[in-house]
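Notes follow the structure.
Every protein chain except one is present and positioned as in the full complex.
By written order: A, B and C. Residues from 1 in each chain.
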Amino acid sequence: MNTLINGIFKRDMALAFRQRSELAQPLMFLLMVITLFPLGIGPGPVTLQKIGPGVIWIAAILSSLLAMERLFRDDFWDGSLEQYMLSGQSVAAIAAVKVLVHWLVSFLPLALFSPLLALFLNLTVDMYIALMLTLVLGTPLLSLVGAIAVGLTVGLQRGGVLLALLLIPVFIPLLIFATSAVDSAALQLPYRAQLAIIGAMLMLAMASAPFAIAYALKVSQN
Amino acid sequence: MWKWLHPYAKPERAYQLCVTLQPYFLWPGILCLIAGSIWGLAFAPQDYQQGDSFRIIYIHVPSAILSMSTYVAMAVAALVGIVWQWRTAFMAMIAMAPVGAVVTFIALFTGAAWGKPMWGTWWVWDARLTSELILLFLYLGVIALYGAFEDKQQAGKAAGVMALVGVVNVPIIHYSVEWWNTLHQGATISKFDKPSIAPEMLWPLLIALLGLALFIAAVTVMRMKNEIIRREYHRPWVKDLAARALGDDHAV
Amino acid sequence: MQFDSLQDFLAMGGYALYVWLSFGVSLLALLWVVVDSASTHKKLLRNAREEQARQARIAAARKAQALQSESQQTGS
Partner (left out) sequence: MAGLAADNLTCIKRDRVLFTDLSFCLSPGQLIYLRGPNGAGKTSLLRILTGLSAPESGQLLLNEEPLDKVRDRFNQQLIYVGHKAGINGALTAMENLRFWCAQHSTDFIAQQAYDVLARLGLVGLEDVPVRMLSAGQQRRVALSRLWLKQATYWILDEPFTALDTDGIELLETHMREHVANQGAIITTSHQPLSKQAGPFTELMLEYRL
């Protein structure tokens, strides 16, 4: 336990807050992408409300791809990853803690931004609540599944675009269920089913992704 | 555990197996494909709604079904490779990927060509076509990941993990796309009406399905031979093989 | 036979373009996979043989080198 909390959690937290600017970049990217939409298709409030949930989620997925890349990158190149693997601790547990820290520092701030996003895209309060719920349930899923692909591509010199190619198709169901939840909220319909499905996918990912990440990291060490 | 097995024997034996199996897959496969196509094109009765355009079904449905099953087979091979650390399983997996991608492409293309007379447009965000498109992306991702590694052993394992992640997603994608499609009914003009299929229509379909399955197996086996040679080219048995196969044109 | 004549068969009840395009493209795609696999096979075997020739050259060069150094030693 000491290993995980002191050795990884505190370390990664300290590192994240020491490289704050790098943390803020994906968030700024998200904000800017969302600004592009009203500029590109016109500021009509009705149109914006209609496309809003989709736009926010697509931007979140794209910015997550940017943020995700740094999850294992530094540790791989400076050799810390080798040291983790030889520490005698379960690599899956280490990976899970690293993903947790990464989620806390790069996705949780998204929640702070979301009222602004809702305002920009003219979302109603009901839609905003649904959006928050899908973000809270959905972004850990992005982190967990994304980390598998990050683990696989970490050793490649130019893994950035490849990461997007691998992950975008995998994230499509999440996009569909999340936007459909917000759409339902707009129509005052219940959206518990969508949330339940996202929750189920999250459970599945929590149970299996750490092992897949551990295996992926082992493969990239070879 | 496998200590008594000479470590080099496995790929060589796998190669021999591939050589043995290839003709049994390839020729019956081609035969069934030709038979199914001719039967379907010329002898099967017309569909009362769609006329002769429905004959595209004889290539569209087999390729749509088999594009999914090839992906599942790939994932099974990857699982075998990861769990039992079987090197040849990864080779089988990566041999299947391009074939699966081509079959997926065929399913998409024939779907579009069928859609034009039915819907009046080449592309409609129909549930099945959209799933096929995403499946194609999944295939391309696996192939791209495999290509990105220089060490092919590592590449096989990495692509295997991605294939497994994909296969968990395939049913979810399928289901979510169905959901999305019913939600946005406006986008679709009409769904594929499955022709009320008569036995005379069904038989050629089944034959074409069998033919395509055998064909995929044959090409998989061919490509697996290539993978084995690529990884084992420094072994004496490959050199003997090359000398035997190319001996003639060397003399010329 | 569902069609009365060859023309009829080729016309496919007015859907000739779509039906023949589908079958044509599928045939080409399937042919391409087979041809690609077979030609890769040839290429790989050729590579293997070149590799073998390279190994033989290296072995010969080593032998020559060894002989040379031996004769130098006896000479000095």
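One rule holds in what follows: a contact is a pair of C-beta atoms (placed from the backbone, for glycine too) under 8 Å apart; a residue touches a chain by one contact, two chains touch by 3 or more.
Remember, it's a predicted structure, so these values are computed and weren't measured experimentally.
Looking at A:Leu15, A:Leu31 or A:Met206, which makes contact with the chain not pictured?
A:Leu15
Just to verify: which one of A:Thr3, A:Asn122 or A:Ser208 makes contact with the chain not shown?
Selected residue, touching the omitted chain: A:Thr3.
For the full complex, which residue in A:Tyr84, A:Phe120, A:Phe177 or A:Tyr215 touches the chain that was left out?
A:Tyr84
Could you please point out the chain B residues that touch the chain left off the display?
Residues 7, 150-153, 231, 233-234 of chain B touch the chain absent from view.
Pick out the residues on chain A that sit against the missing chain.
Residues touching the hidden chain, for chain A, are 2-3, 6-8, 10-11, 14-15, 18-19, 74-75, 77-80, 82-89, 221-222.
Operating definition for what follows: only the chains that are shown with their structure count from here on.
Centroid from C-alpha atoms only, then distance chain A to chain B, rounded to Å. What do you get?
So the centre of chain A lies 32 Å away from the centre of chain B.
Approximately how many whole Å separate the CA-defined centres of chain A and chain C?
Computed value for the inter-centroid distance: 43 Å.
Could you list the positions in chain B whose residues touch two or more of the other chains?
Counting only residues that touch two or more other chains, chain B contributes none.
Report the residues of chain B in contact with chain C in the complex, numbered from low to high.
33, 37, 41-46, 51-53, 55-56, 59-60, 63, 98-99, 102, 105-106, 109-110, 113-114, 116-117, 215, 219, 222-223, 225-226, 229-230, 233-234, 238-239, 241-243, 245-246, 250
In the complex of these two chains, what residues of chain C are touching chain B?
1-3, 9, 12-15, 18-19, 21-23, 25-26, 29-30, 32-34, 37-38, 40-41, 44-49, 51-52
Would you pull the chain B residues touching chain A in the complex into a rising list?
Those in contact with chain A are residues 82, 134, 137-138, 140-141, 144-145, 148-149, 151, 153-154, 157-158, 161-162, 164-166, 168-169, 172-173, 175-177, 179-180, 183.
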